[in-house]
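Structure incoming, see below.
Heads up, one of the protein chains got dropped from this complex, but the rest are sitting where they should.
And now, chain A:
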Amino acid sequence: MSAETVEKEIEKKPAEPLFSKRRKKLVTDPLVDENPITIQVLGICSALAVTTQMKPTLVMAISVIFVVVMSNFVISLMRNTIPSRVRIIVQLAVVATLVTVVSEILKAFAYDMYKELSVFIGLIITNCIVMGRLEAFALGNKPYDSMLDGFGSALGYSWIILTVAFFRELWGSGSVFGIPVFDYVSGIFGPDFQLATNGLMVSPVGAFIILGLIIWVQRTKTGYVEH
């Protein structure tokens, strides 16, 4: 990255600060106003599938952040050499390689996670957020900016799936990160009291409902309407 900033200093007279206002906006915009899930409604498949518990969701979020940031970086580095006629295939090859690396690393160091997330790690390849950012941003911008943009989008994706997972695990299994919160709370009220869990939350339908509620709350607050 240091080489990158040096290059920039030569090109532009006043060097843009590492975290200028424009660059901060690259990261913060996708968190709420341009959120890939709630506004652009991308990446829904994995948002529904992996969010029954916090732990796998966190691993998924980290994997997506890694893949989006790295693929944005690589594609942006190559953006002037990629032949435009085969650019989609080139993007796909890069993304698929990164996803395979993530999957191999999980298999070696976190086998239980690898088993639990199984096919969904592989399906990061088809996550529209990844290809969407490559097409829309990385092909036309410098590597550092592209990395920030990818980081922002992936973070926007991550906080939504983590929020969904929090409520699904809490209401569906009565726990958070595997800690049985419901049992502790029930214990306070005496032995006969038991907070009930809802099986609906464990099934993908629960994710639809939570996601719908999040989108509703967000759009009410920001006043966003579909055009």
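List of remarks:
Simple rule for what comes next: contacts are C-beta pairs under 8 Å (C-beta built on N, C-alpha and C of every residue); 3 or more make two chains touch, one makes a residue touch a chain; residues count from 1.
Keep in mind that, in the parts below, contacts and distances are computed from a predicted model.
For the chain that is left out, the UniProt protein name among "Probable Ni/Fe-hydrogenase B-type cytochrome subunit", "Na(+)-translocating NADH-quinone reductase subunit C", "Nucleoside ABC transporter membrane protein" or "CubicO group peptidase, beta-lactamase class C family" is "Na(+)-translocating NADH-quinone reductase subunit C".
Here the missing chain is touched by one residue of A:Q40, A:T126, A:N141 or A:S203, and it is A:S203. Check A:M54, A:V94, A:L155 or A:L170 against the missing chain and you find that the one touching it is A:V94. Looking at A:I44, A:L58, A:I105 or A:L195, the residue that reaches the missing chain in the full complex is A:I105. Considering the whole complex, the residue from A:L31, A:I65 or A:I82 that touches the absent chain is A:I82.
The omitted chain makes contact with chain A at the following residues, 49, 52, 81-86, 89-90, 93-94, 97, 100-101, 104-105, 107-109, 111-112, 115, 118-119, 202-204.
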